[in-house]
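Data first, discussion second: the structure below is written as structure tokens.
What you see is the complex with one protein chain gone and the rest in place.
Chain naming follows the written order as A, B and C, and within any one chain the residues start at number 1.
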Amino acid sequence: MKDTNAVFLIRCMDKKGLVAGITNFFYELGLNILNCQQYTDCMTGQYFMRLKLDLSDLAFSKKDLENRLTEFGKPLGLEWSVHYSDYVPRVAILVSKASHCLYDLLVKQREGTLKCEIPLILSNHPDLEYVAEQFRVPFFCLPVTKETKKEQEAKITELLSIHHIDLVVLARYMQIISSDFIDLYRNRIINIHHAFLPAFQGANPYLRAFQRGVKMIGATAHYVTADLDEGPIIEQDVVRVTHEYGPDDLSRIGRDVEMMVLSRAVKAHLESRVIVHENRTVVFTGGIGA
Amino acid sequence: MKDTNAVFLIRCMDKKGLVAGITNFFYELGLNILNCQQYTDCMTGQYFMRLKLDLSDLAFSKKDLENRLTEFGKPLGLEWSVHYSDYVPRVAILVSKASHCLYDLLVKQREGTLKCEIPLILSNHPDLEYVAEQFRVPFFCLPVTKETKKEQEAKITELLSIHHIDLVVLARYMQIISSDFIDLYRNRIINIHHAFLPAFQGANPYLRAFQRGVKMIGATAHYVTADLDEGPIIEQDVVRVTHEYGPDDLSRIGRDVEMMVLSRAVKAHLESRVIVHENRTVVFTGGIGA
Amino acid sequence: MKDTNAVFLIRCMDKKGLVAGITNFFYELGLNILNCQQYTDCMTGQYFMRLKLDLSDLAFSKKDLENRLTEFGKPLGLEWSVHYSDYVPRVAILVSKASHCLYDLLVKQREGTLKCEIPLILSNHPDLEYVAEQFRVPFFCLPVTKETKKEQEAKITELLSIHHIDLVVLARYMQIISSDFIDLYRNRIINIHHAFLPAFQGANPYLRAFQRGVKMIGATAHYVTADLDEGPIIEQDVVRVTHEYGPDDLSRIGRDVEMMVLSRAVKAHLESRVIVHENRTVVFTGGIGA
Partner (left out) sequence: MKDTNAVFLIRCMDKKGLVAGITNFFYELGLNILNCQQYTDCMTGQYFMRLKLDLSDLAFSKKDLENRLTEFGKPLGLEWSVHYSDYVPRVAILVSKASHCLYDLLVKQREGTLKCEIPLILSNHPDLEYVAEQFRVPFFCLPVTKETKKEQEAKITELLSIHHIDLVVLARYMQIISSDFIDLYRNRIINIHHAFLPAFQGANPYLRAFQRGVKMIGATAHYVTADLDEGPIIEQDVVRVTHEYGPDDLSRIGRDVEMMVLSRAVKAHLESRVIVHENRTVVFTGGIGA
């Protein structure tokens, strides 16, 4: 398996000898650890590890490797997931009318910053079809009314299933998603909210930011849960504003922050650097070799 | 009045010829405009101006100048206030147990960054007396219980009055202030809240920030109004944090942001750069000559 | 001239009565001042003003207006330029192989954030032709060798002239531009340098940033002058990095900063908010009504 890596995300209760035990397990299988990051939540005693392995010297099948880890992990109560570098994750983007986040994701995918495939773009409006066409990505327009919401969402999840989608990105998709949908893609739907959560949850955050007279505006990328804008935060950022900016200015200025924050969160997810723990995220750092 | 300046803060409804009219008024009095900043709130049609005048060539009394401006402003519905550079504003600092903001204000006053006098420090706890002593500032400890709150607040306002206090700074003062007190010092009490408002209003913001899993923490300096943490924001800032930081880390890291934000807000107020408009602030920029 | 505005950028030596004089001049012509910003450079005594006028009530021709201002300004030594809102500036983008800045400019132009036309894209490489095609912008590939440099640059300036280009944006164009070209477009060529100038002038800034072990990397947008990377800076920004990032990571992370900084600088220029003063820029703030 030359040039193939595996990234394991691991969690369990902390105990003495854990690092030594886990790293030794992989060492004895003859595998080189390229990168190892860990974190212990002192409040809950939960231990988290991200391990990147070189599989060049793997002497048996991936399935075997996974079985052995399962066996090894049983007495420790180890939970884990693995991502292999020879699999390219498949991402669906859901949009409404605003194009900036969509463009940024498509460009970063094309430039190689986001290592994924984007087999389809879904929207409840026809407005952004031209962007999909520019990048030659299939575009499905599924308008939603109160009456058709359930039916259209069924179509969306069917399309996601047919296209073997691993990650759903809500790139300014202005529809609330049902809990059935969310359950299907638990911790695999990333939304961008155009405010610094928990400030300005819900609708019209820029107008409310203007009215409140804040001196910075922000954006928040988070996993979607049943509670609107309450899911685990992956990434946030802000930008300074002044009294001179009206709601429309804030909305325009905020666009840059939204797209930065969203693409950083998507990148972290695609690189298996995020573990959800209760309503918080552990986000391991990226960089060379990570 | 050599080397004396006046800063006028002016507001009225916007209308044609306003800039020309006002600047002409001062020009015809033979006064040089050193700096002139303005802002029109397009939503409400309200006009705001900050004007810095060189009074070297003032040929009559300040009182006269003020009377003439009042006369001139009547038909325009002009509201204005003035601050003369030969008057040094007097600031009282209220604290509880945390020393960082107090130290920062005292040091910046001593270094000349904050042009004011600090005739007294008030506290509901004795803990910070040593800081007051280090800087040779009178310290009054007025412990507050449910029963004594009214009485102690009366003592505080009396002390403020005796010392001719112009600005009250709540430098992590952990007591809610009564509306009577607030009315006395309307738009002259600045509080530092240890969160990025309107997120985490109220108590224990760092613990709640940790629990919510935010990726940045912040601080907000605002004028105190009857609604807790709802007053007009003067300045805000944030700092990036990660999952590795517990509530105590956030509290420690936040201290630096709190003191930066508070001292910038106090400086803006002392330099007459802030106008309150509904629940927002117009904060004119500082810098050379402003 | 309903719904038409004019933005005047004005400079002269500071003197008493200047604000009153200039604003009065326009008031007496019956024109409403929508926005007025000013700045005096205390070191050189130079005065700068940005004035936005509503031309709805203009009772004579623009030419007339300009002539009157020229007349008025003579005794004051006034230098000025004007931009009318009914003229859409024409921008040429020069690129080499990196697509991120080009995409960002094209998207922001299409979304209306950058109010300009982009009649052509020029490159010394064929790589980005597909981007130009996605946005239906004519693309000219003019490869440059040591021998053909002069000839190709002549072709470039000819194309710029034919297309009535007002502003040239070097969006990661990796060729040094001759001083003849620069003279033709003085203070009208904006370059993005991928470092926080004056640090890491010249080639390979990200590699050198890595080697120097800096903890932040940045980008700088500036007007191009004969001295490489020495022109007046319009906008800069930085992003935090750690030892974990190699040169390629820095280059990737830097891309986002580069495109933010470049598009902000281009926007400021297009909105007539920049005045060059010696080797510095006065950049007036934007926002509602500016």
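To be clear about the criterion, contacts are C-beta pairs under 8 Å (C-beta built on N, C-alpha and C of every residue); 3 or more make two chains touch, one makes a residue touch a chain.
Worth saying up front: this structure is predicted, and the values here are computed from it rather than measured.
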item: Residue of B:E66, B:E153 or B:D256 in touch with the missing chain, whole complex considered; value: B:D256
item: Omitted-chain contact residue, chosen from C:E66, C:E111 or C:D237; value: C:D237
item: Residue in contact with the excluded chain [from B:G73, B:P119 or B:G246]; value: B:G246
item: Candidates B:S81, B:Q134, B:S161 or B:S179 - the one touching the absent chain; value: B:Q134
item: Which residue of A:T4, A:T23, A:Q134 or A:Q211 touches the chain not shown here; value: A:T23
item: Chain C residues touching the omitted chain (full complex); value: 39, 41-43, 196-200, 211-216, 218, 232-238, 242-244, 246, 279-283
item: Touching residues (missing chain, whole complex) on chain A; value: 16-21, 23-24, 26-27, 32-38, 40, 42, 240, 288-289
item: Touch list for chain B against the chain that is not drawn; value: 99-100, 103, 107, 110-111, 113, 134-135, 242, 244-246, 248-249, 252, 255-256, 260, 285-290
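The definition used in the following text is that only the chains that are shown with their structure count from here on.
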item: Chain whose averaged C-alpha position falls nearest the assembly-wide average; value: C
item: Inter-centroid spacing, chain C versus chain B (mean Cα positions, whole Å); value: 37
item: Overlap residues in chain C, where contacts from two or more other chains coincide; value: 288-289
